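Would you mind keeping the following structure in view while I ask a few things?
Excluded from the complex is one protein chain; the other protein chains are retained at their positions.
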Amino acid sequence: MGRYVARRLLQMIPVFFGATLLIFLMVNVMGDPIAGLCGERACDTATAAQLKRQFGLDMPLWRQYTTYMGNVFTGDFGSAFNGQPVTQLMASAFPVTIRLTVVAILFEIVIGIALGVVTGLRRGRPVDTSVLVLTLVVISVPTFVTGLLLQLLLGVQWAWIKPSVSPEATFGELIVPGLVLASVSLAYVTRLTRTSLAENRRSDYVRTAVAKGLPRRRIVVRHLLRNSLIPVVTFIGTDIGALMGGAIVTERIFNIHGVGYQLYQGILRQNTQTVVGFVTVLVLVFLVANLLVDLLYAVLDPRIRYA
Amino acid sequence: MLLEVRDLHVEFRTRDGVVHAVNGVTCEVDAGETLAVLGESGSGKSVTAQAVMGILDTPPGRIGGGQVLFRGTDLLTLKEEERRRIRGAEMAMIFQDALSALNPVMTVGDQLGEMFVVHRGMSRKAARAKAVELMDRVRIPAAGQRVGDYPHQFSGGMRQRIMIAMALALEPALIIADEPTTALDVTVQAQVMDLLAELQHEYGMGLVLITHDLGVVADVADRIAVMYAGRIVESAPVHDIYKAPAHPYTRGLLDSIPRLDRKGRELYAIKGLPPNLLAVPPGCAFHPRCPLARDVCRTDVPPPYEVSGTRTSACHFWKECLDGRAGS
Partner (left out) sequence: MPEQPYEPERAVAGTGMGGAMDLGASEASTLEGAPGGPGGAGPAARPRSLWSDAWRDLRRNPVFLVSALLICFLVLIAIRPSLIASGNPLTCDLARAQDGPAPGHPFGFDGQGCDVYTRTVYGARASVTVGVCATLGVALLGSVLGGLAGFFGGAWDAVLSRITDIFFAIPVVLGGLVLLSVVPGNTVWPVVGFIVLLGWPQIFRIARGSVLTAKQQDYVQAARALGASNSRILLRHIAPNSVAPVIVVATIALGTYIALEATLSYLGVGLKPPSVSWGIDISTASPYIRNAPHALLWPAGALAITVLAFIMLGDAVRDALDPRLR
């Protein structure tokens, strides 16, 4: 087990540096890193040269990257266009997005798995078919359309919710945005659970459990579900990183001032420091979530644990 | 009589049509007796076993008719809940591949103990003690330490012992073993088979042994039922069959065993292919491959002719076969 964790941690290191370098290159090579620094106007040549020196942008790229990473590891993510430290933006943005992600994950776990179990146990029945069709529709309608429509219906027409979320972004306000953010993944969780259940249902050990004379409930809960949910748990775990990074659209629709909002602003204003900083943290979150999934996987499946 | 199967029919709906997997099987097993069911894969032996146990997947499977009398009660008329109480407690099954038949994410102790928790209402702790006792019984070394291990941590032979222990747990009256040693190494096969035979003797259980291995049969079986295309073609005490088979198919099987006294001679082979169950030949299903086949075999399904008081053969010309005119 210890070696397993150590190996996973070692594998994370090149991925972390590779992904951050990639984003660093994208932002720095393709964009103009000082474009946003002189307000809305373009900088004049002298100021530009001075700014470049000030931010070390006259150095070769690899030096810039190592300097930046060195700073990051001491907790210095640079500053945003208005001189505000990026860490300060993060401190306000991340809690909001984390709350949003938590709501989304809860939807995936509760509704996704429940629907998956119901359909998986009743394959071919009307419930199964209708839920399947529903998941297909949810997967096919892009998140921004789902978001706009729910906002129109619930927020504007029926006025059940406020169309946009207040800066505090409490859990209550995030229920509908969380559902929107979760929607596509939720449909995948349902389908994955259903398929996994249907596959395991025909397995030999379930037949053994039936031959042992166990009650149906026990067969389903103790034998079938325990095995079938392993891939589902894995999917949901890896989805955490994707949800946080993918919250841009949802946050834009509901005007939530989270990570996606800050990133969007950063990109529009071509603020290198904000974009690279936030993406670095997101990559880190993704990797840590994947590590946790691997550990959880080992806990759930003894065949991995003792391998 | 412990178990009597009368005229059992089982069919499967597939996308290519209805497959008649079992076409009127009749057989019986008494307490303490071992019945070997012999046949190629696809002959319907496993499906018969599943129908008796009540673990057939329905759909696509469907019981088309017949009776399964267990101590005189027709199991097919019982409610599912009543059948469940019988499964595992009074009749148990041993499967071929223990690695896939055991739950990979549960310790063997929990899987064994579950029998006592569910059927006997024991506490988990007491059930675990029983599990250790059972593992001892099937001679798993250091049972006390291994009770918390998972199936994949055991060797193939040890896993099959765990399957046997699970079947024996509640001392059922009948055990159905579906190719219990097929997945094992040859050296381990004998050990596991001996253990099974010994425990059967000790508990006085009825044993239905499904196999395609004639060697195993000769050692442990009292009676043999030979299946072909979903029917029992010959049923007889083991010695009678080995002495003189009364069905050309049985003779073909016996003649295709390599024997030391025939060393150097060409091995006999039954000609043709096993039947396609979607299109079973009319009349006697074996006729396209049979050396004795005549016109009547192509039209009339042979009934189980009584050869002697303990013996039947579903061949119109069983007498000729018995005289030894069918073989090589």
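Letters A and B mark the chains in the order given here, with residues in each chain numbered from 1 onward.
Note that in this section a residue touches a chain if its C-beta (ideal position, glycine included) is under 8 Å from a C-beta of that chain, and two chains touch if they have at least 3 such contacts.
Everything numeric in this text was worked out from a predicted model, so none of it was measured.
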Hidden partner chain, touching residue among A:Val103, A:Val117, A:Leu263 or A:Val293: A:Leu263
Among B:Val68, B:Leu195, B:Ile232 or B:Leu253, residue touching the chain not depicted: B:Leu253
Residue among B:Val5, B:Val19, B:Ala89 or B:Cys321 that touches the chain left out of view: B:Val19
Option touching the unshown chain, where B:Glu40, B:Asp136 or B:Asp149 are the choices: B:Glu40
Touch residues of subunit A, complete complex, unshown partner: 11, 14-16, 18-19, 22-23, 26-27, 30-31, 136-137, 139-145, 148-149, 152, 156, 198-199, 202, 204, 207, 241-242, 244-246, 248-249, 252, 263-264, 267-268, 270, 275, 279, 282-283, 286-287
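To be clear about the criterion, only the chains that are shown with their structure count from here on.
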Computed distance of Cα centres, subunit B from subunit A, in Å: 53
Subunit A-touching residues of subunit B, taken from the complex the two chains share: 53, 55, 57, 84-89, 92-93, 95, 97, 100-106, 114-115, 118-119, 150, 152-153, 166
Interface residues, subunit A side, partner subunit B - complex: 202-205, 207-215, 218, 222-223, 226-227, 230, 300-303, 306
